[in-house]
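Working notes for the structure below.
Only one protein chain is missing from this complex, and each of the others stays in its spot.
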């Protein structure tokens, strides 16, 4: 399912041939801590990173192989509100899963059941009738699209990796210290920021080989295992650590030399105290990147380069060579600026996207997805699906030799 | 009590000589899902339809006979806040009950108890003293008013009937599908809209004879029994069905031919899917009537006349002869326009009223009630109570041969 961190998916994946998940993009909009504005904005399409976030995560968990076991084919019955997806979205979600590497997209369910608890859950067929539902007609169209696309190549490793750690989630749930410090939310927002630049992303586990990645984002890694540290030390790309990184040892204790503990081998700093900030509070950050710290702000002593400072002059973003440490929860503006800075430093080519458009590469194909409400002009030429004018709730794909961000 | 739908009052009424209820108009303002603005607006008078809604409902349940067993005589002790009613309101509520047909208005309680849990509940007398309370003095005045009015005639059947079904409430509680789909709230709003036109209303049960009604409102009837269908078929007046009508059979299943199931005998349509809309969402409705769909919006296929459409062109309000089906939860504007259209089609004479004034006929008397805050000019001549200038929190009554709306 979406936004579930109750067990270590990496460990479970070790014993599986492939991973699979249940994709209910609209229902999950009510589950994630979006603002009310965002919830209204994405109520009938889903947010354009909800399904992709999980596709990329479960592709990693499945060592490259994943299925969508249950794809939402219309309104469901279990969210507080269950709107009908905008026309085109069932097809969009289907092709999007394929673009992210899904081997199978299976819908739940074949026919809407006229009885019992799930009778308001849409199916590919109307209840009691041999007649396709609106979603069913889009599923049929998706199958035709796939035939047109022909055989698909596997997904290449992405230039950007997000290190995703389940233990980190549990640690922040056990000891949030600020009511709205939600590790999952932070990881999602970092993913959203990097995808807004048209970049593909792989999720990797702590300890995974990082030597070929150009940019490594570590939104949350409270405990840095020996394995994780080794992999980080051998990385040649740009690395960005988020707040609370290295702040606990394997016994859930504060390291003797203070946080970030073992990461002090990579970048010299000590976090002497932390402030969790209620929703009305913020601290301005300025310097090489600017914006605001919200929710969480660390007091840092460092001999590294100070790229940006809090309002009282304390270090906010520091760097030593390729290693960066951000000592706060960044608001949208600061996050956008920090990520842009990292991407520039990693020399990645980007395609800045509006909030409602995303790109994803598979083999030599570039897919574009428009979550609406306005059209977008695709930067492609050799279209195999759609054309250069990408309408709301639709999909395009084109062939490209060397695509930025892929 | 007010806003209680836990059992089928119609069935219980079968074994009773008369119905009675406990009228706490101010306490119920906090119980009903009003907006905060409405709660503030009506905090010290009650909303002008709360007591009447129940008077009309229980008059129906009591086959024409009902009592007010407990009338609020001042501030009570059990609501989150318990304001003193504005001067005049205890008398207004008393005479209003009489106007709606009450045979008895009994107050709770005779004397305010100085002890125990209910010691803050006002009585007609002050605690421990042989002295009338403010409410007690108004009750005495009401008795004098009744003497002046003399013998009262029974209530005539109203031209407008609202079909009120308890099973429908339970169905929406079991399966709301949208968090704010509250059947009771929808019925109350339809009642409010029709009463704002100065019309009298009877509540009737499914299966009741409808042949003499000029307008029949069916805000909620998920399961249409054979009896209910028969009565609807023999009706000659205008009928308006609300959303979800006929959407379940007697086994709580979606009908084989899709909703509205048996109502397809009356008006040809199929509901293929439904959208429940979170509070930030709305869909514009335009055509013969306009406004917005909120909370609930159905996808309708029909060969009937399409009077209004949703923003994408889908049918919103349809009609075949005298039968109408509204496929959404209407906002205040749409509801007002739909009801006005039905009333015109039913050729009912109306008296458009401001939000704080209501009329009610009993025999040859027309009563007017002003919930404040501004005066209103009564359209009567032969006054038996008050005069043509109706002050806030006061009552007027006049004799009229043929009154519009009665």
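Assorted remarks:
Letters A and B mark the chains as written, and numbering starts fresh at 1 in each.
By our rule, contacts are C-beta pairs under 8 Å (C-beta built on N, C-alpha and C of every residue); 3 or more make two chains touch, one makes a residue touch a chain.
As the structure is a computational prediction, the values presented were derived from the model and not from experiment.
Residue A:254 is the one among A:11, A:143 or A:254 that touches the chain missing from this view. The residue touching the chain not shown here, chosen from B:1, B:18 or B:43, is B:43.
The chain that is not drawn here is touched, among residues B:25, B:48, B:74 or B:386, by B:74. Checked against the full complex, the candidates A:64, A:178, A:268 or A:379 give a single residue touching the omitted chain, namely A:178. By the touch criterion stated above, the residues of chain A touching the omitted chain are 175, 177-179, 251-258, 272-278, 280-281, 297, 299. Against the chain not displayed here, chain B makes contact via residues 30, 36-37, 39-40, 43-44, 74-75, 77, 80-84, 112, 114-115, 119-120, 122, 126-129, 133-134.
In this text, only the chains that are shown with their structure count from here on.
When chain A is fitted to chain B on its Cα atoms, the angle of the rotation, on a 0 to 180 scale and to the nearest 5, is 120 degrees.
Centre-to-centre spacing of chain A and chain B amounts to 50 Å, using the average Cα coordinate of each chain.
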